[in-house]
Structures are given as C-alpha cells and as structure tokens.
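First the structure, in the form of structure tokens, and then the observations on it.
One chain of protein is taken out of this complex; the other chains stay put.
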Amino acid sequence: LAREEAFEARIDAGDFIEAKDWMPDHYRKTLVRQISQHAHSEIVGMLPEGNWITRAPTLKRKAILLAKVQDEGGHGLYLYAAAETLGTSRDEMTEALLSGKAKYSSIFNYPTLTWADIGVIGWLVDGAAIMNQVPLCRCSYAPYARAMIRVCREESFHQRQGYESLLVMMQKGTAAQKAMVQDAVNRWWWPALMMFGPADKDSPNSEQSMRWGIKRVSNDTLRQKFVDATIPQAEILGVTVPDPDLKWNAERESYDFGAIDWSEFWRVVGGEGPCNRERLAARNKAWDDGAWVREAAMVHAKKQATQAQAA
Amino acid sequence: LAREEAFEARIDAGDFIEAKDWMPDHYRKTLVRQISQHAHSEIVGMLPEGNWITRAPTLKRKAILLAKVQDEGGHGLYLYAAAETLGTSRDEMTEALLSGKAKYSSIFNYPTLTWADIGVIGWLVDGAAIMNQVPLCRCSYAPYARAMIRVCREESFHQRQGYESLLVMMQKGTAAQKAMVQDAVNRWWWPALMMFGPADKDSPNSEQSMRWGIKRVSNDTLRQKFVDATIPQAEILGVTVPDPDLKWNAERESYDFGAIDWSEFWRVVGGEGPCNRERLAARNKAWDDGAWVREAAMVHAKKQATQAQAA
Amino acid sequence: MDAKLTYVLQLADTCLIHAQRLGEWCGHAPVLEEDLALSNMALDLLGQARALLTYAGQLEGAGRDEDQLAFLREERDYRNLVLVELPNAAASPSDGSGGRDFALTTLRNAAVSIWLELLYERLQASNDAELAGIAAKSLKEVRYHRQHSSDWVVRLGDGTAESQARMQTALVVLTPYFNELFAAAGVAGVGPAWGEIEADWRARWATLLAEATLTLPRDSAMQPQGHLGIHSEHMGHLLGTMQHLQRAYPGGVW
Partner (left out) sequence: MDAKLTYVLQLADTCLIHAQRLGEWCGHAPVLEEDLALSNMALDLLGQARALLTYAGQLEGAGRDEDQLAFLREERDYRNLVLVELPNAAASPSDGSGGRDFALTTLRNAAVSIWLELLYERLQASNDAELAGIAAKSLKEVRYHRQHSSDWVVRLGDGTAESQARMQTALVVLTPYFNELFAAAGVAGVGPAWGEIEADWRARWATLLAEATLTLPRDSAMQPQGHLGIHSEHMGHLLGTMQHLQRAYPGGVW
C-alpha cells in the first residue's frame, strides 16, 4: 500500500515511470491494453492504404505511399517494443489481435475506395490521430511517451503530405479529380470524428486514465479541437464537410457541429463495419501463411547456434 | 490375321469403323492418342483465351468470347466421349495430360498478350485447326468423324467471328488498334504455320495413319493450302505477315513462303515454350483444387443411392 | 438520379458484376461440366445486364449505350450488390482472380439466383413494359441457375466432412453480405422494394441449407451499400481489370 501511495505521489508530481519501476497492476494492464491497441491500429492501418500502393497514380506518390505505410509498420514495431517493456510479448499481443480479442482503431474498418481516400486519410485520419496522440507524448509511462514523440513527428509529416496531395488535386486537377476528393471527404468526415471515441459522458475508462496521466485530454475536448483546426483547412482546400449543422459559434469561438451517429460507431466497434471481417481475415492469412517462414527461421538459428557451440 | 485383313479391306473400301467393331490394337491406340490429344488441346486452349474474358472491351465481345471458350470446353467433352468409345476413361486421359505424358497442341503454349490476339487466334489458329480437321470429318473411325463434323462447324463460326473482329479494328479502329492487330499477326503467324506439324519428310507417324484413313492429307499439303487461303484474307484485312520470302508463285499458282524455324517448334513441343509450364500448372491447380468437389459429389451420390434403395 | 433509373441500374450492375466474377472461373473449374455451367450462367447474366443497361441508357437519356455504362463509369456510379463483387475466394483481400473457391462461388450463385428469381417473378407484372419483358425472358434462365446451384449446395453440404466444412466456412463469410439483398427501395408501379421479397428469400434459403445439412449463421448487423454506390475495396480492382481496354484505347472501335 505504501508503494501504491508512493506511485500515486510520483504521478501527481508529474514524474515519469520507467519499465523497472514498481507500478500497480491495473496501471500496467491499462497501458498494455492501450499501447498494444495502438500498435495493432498501425498494423491493421497498413491494409487500407496498402490497397493503393499498386495503383498510385505517379511514381512520386507511389514512393510517398510506400514510405508512409512502411513508417506505420515501424510505429507498430516500436509500440510493440514499448508494450513489451511491461512484460507482455509481441506474440501474445499478436495472438490477441488475430483472435479478435484485442481492438484496433475502428477507422481502419472503412474501405479505401478511391485514390483521394489516401490523401484524406493523411489529412483527416492522421490529423485526428495526432490530435489524440500529442498529449500522449507527456504520458506518465516514459517508454510510451518516448515512442509517441517519434510517432507524432512522423504522423505530422504524413498529415502534411496527405493534405498537400489533396491541394494539388483541388487546385490543379480535373473536375473528376475534385469530385473524387469531395466524395472522399464526405465518406471519411464522420468516421474521423468518431476516432476520438464516445462522448465523455459515455466513456467510463477515461477518469482513471486521466488521473494516472495516461490520458491527458477528454474525448470531446479533442474532438472539438480537431473540428476547429480542420474546418479552416477544408476551406483552403475548397471542400465542404457533410454536416448541415456545422457553423461557427462566435460566443464559444469554436464550431458547433451536428450529432454523431453513435449507432454506426458502436456497430463498427462491435465488428459489423464494412471491413472488420476482411481486415482480420487478411491479418490472419498473412500470419498463417507465414508460419512456415517463422518456424524455418527459428530452426535455422538453432542449427547455427549448435554449430557455433560445436566449433 | 483374317480379322486384320477384313479390317484393312473395309478401310480400303472406305467403310467407317464403329466402336463395337473389331480393330487392330495399333489402330485403337493411334486413335486414342490422337483424339485425346485433340481433346486436351481444346481444354488447354481455354486458358489463353480465358485470360481475356475479364478484359473484353465490349459486352458483345465478352459474350462472344465466353461463348467461344464454352464451345471449346464442349468440344473437349465430346472428343473425350469419342475417345472413351475406344475403352480409355476420361480420368485416364486427364491423368496423362496433367502428368505431362500426353501432348496438346503447342500453339497454346504461346501467350495472349493483347486483345488483338483473341481475334488473331480466331482467324489464324482456328483457321489452321479447321484446315487440319476438315479431313478428319471423313476419318475411318465413325465416332471421331461424327465429333469432328460438329467441331468443324463450330470452329468455322469462331473463325469468322475472329476475322470479323479484326476487320472492325482495322477498318474503323484507331491507329493504336491497327498497330495492335499487326503486332498480333506478327507474333502468331509462324506458330500458326507450325500447327500443321513437322515437314512431311520428318513426320514418321503419318504414313500408317494415312493408310488407315485416320489422316487424310499430309502436313505440308495442308500448310500450303492454309497459306494460300490466308494471304488474300490478310490483304483484305490490311495486315502483312512477317515473312520477307513470301511471294506468289505463278507457276505453282501458290505462295512460296520462308523457312520455318523448326528449332523453335521442337523447343516448344519439348516443353520449353513461353507458357508450357504455366498451362500445365494451371490445369493441375484446377484439378487439385477441385478434388474435394469431385469427391463430395461422389459421396453424395452414393448416399442418395443408398437412401433410394432403403426406401 | 431518377428513382427508376437507379432501380434498373441496381439490377443491371448486379448482373454485370456477377457475370464478371463468374467469367474468372473459365478454364479453372473442378470438372469440365462445371466449366460449361459457370460460363453458361455468366453468359445468361451478361445478357440480362446488356438488356438492362441498354434500357438504363434510354431512361437516362444522355445517349449512353450498354458499353459506355458498363465500362466508362466511375466506381461510385455502379449500383451492384457488394455480394457479387467479392472475389471468388475469401481472404484474397486486395484482389479477385487469384483465388477461386468453389464453395463460396456455389453458395453465392444459389443465393443470388433465388433472389433474382423472386425479383423477376414480381417484375413480370411491372407497369413498365420494358422491364416486365426483360424479367419474363430472364426468369427461365435464373430458374435454371437456381436449380443447378442449389443442387450443388446440397451435394457439397451433404457430401464429405471436408466439403461440409468448406461450405459452412463460405456461408459464414457470405452471410453478412446477404443483408443487402433487401436494402434497396422500390419504385411504385415499376418494381417492389427489395425488402418485399425478404421473407420468401429467407424461407427458401433456410430450406435449402437444411437440405444441405448446413447451419444458418447468426444474423449480422453489417450494412453493405453497393446499391448506393459505396463498394468494397474489391470493386476498384475488378473495375481496373474490366475497364482496362476501354480506358487504354479511348475512341477505339471493337
């Protein structure tokens, strides 16, 4: 109990917790859940974007997209590593993802239907992710905070690239390209707003996480901040968002926006989004198809070790 | 021996042999080999053309191609049936194809690289096939002759359709389409000429087959006939054939044409053509992938029979 | 878009894309007889698609013929069921023609042909003479498809342990997509809301699965929206292939 009090005191003092430090079980579990969920999101997120690598419209865009998806794999890697410092192995986490036990960000259960989706994912989805993640750079668990600093830096880069690619299409593109961009915004806008999670009043886990410094800002606050930051960007771009209720509130100095369709949110979280089954099937197939490769690598390494010993 | 003499006498008299009639072993074997080889050619021939079904440029052309490939499957079916009258099962013949023991027409070891290939296959490949096959409608073995009558009728239809599709492209198409047609003719011309088999002097099996009325016209004769019939069609079409030595011989009232690259012919027959491995792999994959289906159908039929008996 | 035009396109595109997937089987079926049967089904559906697309072009009044509609629209303008654009095998996410699963194909054929049969039966009585005529002509074809594919569903469901397991797996994959079979609105006097055939379809489907000794999976809340022009990631790949020549040779005459 003394340890628990000391821990709480450190948190209250704004100290960072390292892997070797004592921590309460629930703190550890909450972190593992959150970090691994984040890692899984990076991995599953490779699929909707990967869907367009073979079809990118120019070699430059193909290179940018390849590099971006590669970065996401990299984020997955160091987030898994951060979670491993808490005593859970990557294999355990992978198993939880593949069995459907672990969650990942629901946004990746929507399909990428046109090339403009790639730009819009960069702009809106990475934008929302950054908004969510910047506070995590000050998370009380230091290895996670360090990983997030790197993730956020790269995500900002991706966000700018996505926005820039939309700008090019909107400013120099054909009418068909502009329509494609608007259509993509129409489809991704609401799912992007849902990325901040349920409304604060429906978010039971938040309070404890806030107290522990794992979560720093509430869902609704972040969502509002995102809308306020994004609408001016949409105006520069020359697109509208599909929300008839959106309007500037001079009093709040902030945008009012329409009601989110929470039934859709819960349906997708519950596994019934457009791509939930396919995303999990793709991950499982990759894992199962690769079993022989991983096994062979292990057996070969053992052979090498044995030979080295014998020599 | 008396039976053999009687058989030869019937052949000499131009009689047709039916399945129930006595026949020499060698006659039977030669026929099984030839008919099954022909059936295999129809089946393997579905692959290069099937390669374009998903990409046919109009719905009409897609329908025509689908129907054509379906006809080829149908030819395969009744040729296998004709061969079965000689006491070899379809499964045995299939096994011989899949193991690489049985041959099929080498022409199908060339790839279909553009849509024009589909038209050119109709015009030149079906054209050569008909030239080869028309004499077989008078083959001494009646079930084969009857099958060939039906095959030839349908093949003529395909040949006209192929030629017509090329005419449309050459007469109404764009420059790119015309170039595509010419390129396809360049690639298929020599392989089409090779479809008549080796030069007569290198065709050892021919003599016996001729005597038995299984083969009616020699390879070189047919080849010449094909060239003479085809060149005027090429002129109407507005394409050239890739043979600098081709010229009208007023004395013979026939075209002289250049030397065939027999080393290529034997390389492809020997299994080293551009697509030999892939064709066999595709057939084997279809067969292996379908094993559970065939087995289930058999088991289900047995269940039904047992139930019917019990009732 | 005009409601009647939308209604016709939903049907037309479903036939078209269904035929496109079936065409991928050509030369790769488990037995030669099925190569013929699957091509035949594809040909019939292609014929239905052509009649319906031609009519859609007339309704649209912009001078587009069957080919311009089939090959030169953008993905969002196709109104087919997501069900028919799925690859012929599950878990080949970014593509179609790589895998061919006869279990999935057979179940889909059965599901769609029962659905088309029920729809065409009702459309025969449409006030729209053109649509009624197409329906009447097509009904005989889809009845045959329904019979043929249902026979296979029973054969494979009640075959070996392996075939039953494969069919059950495919059934679990496809079931969520069946929700869309009943999703589109009707047009008064022209054609029924798809929801009107739901009870009949579900009854027939349950009967078929029972005969095939297959187990109806639990209901899914998934809401595919192909009929509204929102497709799966497979559609773009399918269209890239299907449209290739028309896109690569603008102004071509075929």
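Each chain carries a letter (A, B and C) given by its place in the written order, and its residues are counted from 1.
By our rule, a contact is a pair of C-beta atoms (placed from the backbone, for glycine too) under 8 Å apart; a residue touches a chain by one contact, two chains touch by 3 or more.
Model, not experiment: these values are computed from the prediction.
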Handout entry: Displayed chains contacting the withheld chain
Key = A, B, C
Completion exercise
Of A:Leu47, A:Ala83 or A:Ala128, the residue that touches the missing chain is A:Leu47
Exercise for the section: Determine which one of A:Ala2, A:Leu59, A:Ala250 or A:Ala310 touches the chain that has been left out. Expected result: A:Leu59
Completion exercise
Against the hidden chain, chain B presents residues 47-48, 50-51, 54-55, 111-114, 176, 180, 183, 187, 267, 270, 272-275, 277-278, 281-282, 284-285
Fill in the blank from the handout: Against the hidden chain, chain C presents residues 24, 74, 87, 89, 92, 94-99, 236-237, 240-241, 243-244, 247-248, 250
Completion exercise
Had the left-out chain been drawn, it would touch chain A at residues 43, 46-47, 50, 53-63, 66-67, 69-70, 73-74, 76-77, 80, 115, 165, 168-169, 172-174, 176-177, 282, 285-287, 289-297, 299-301, 303
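The criterion applied here is as follows: only the chains that are shown with their structure count from here on.
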Exercise for the section: Can you check how far apart chain B and chain C are, centre to centre, with Cα atoms defining each centre and the answer in Å? Expected result: 34
Problem - Length of the line joining the C-alpha centres of chain A and chain C, rounded to whole Å - result: 36
Problem - Per-residue overlap in chain A, given as positions that touch at least 2 other chains - result: none
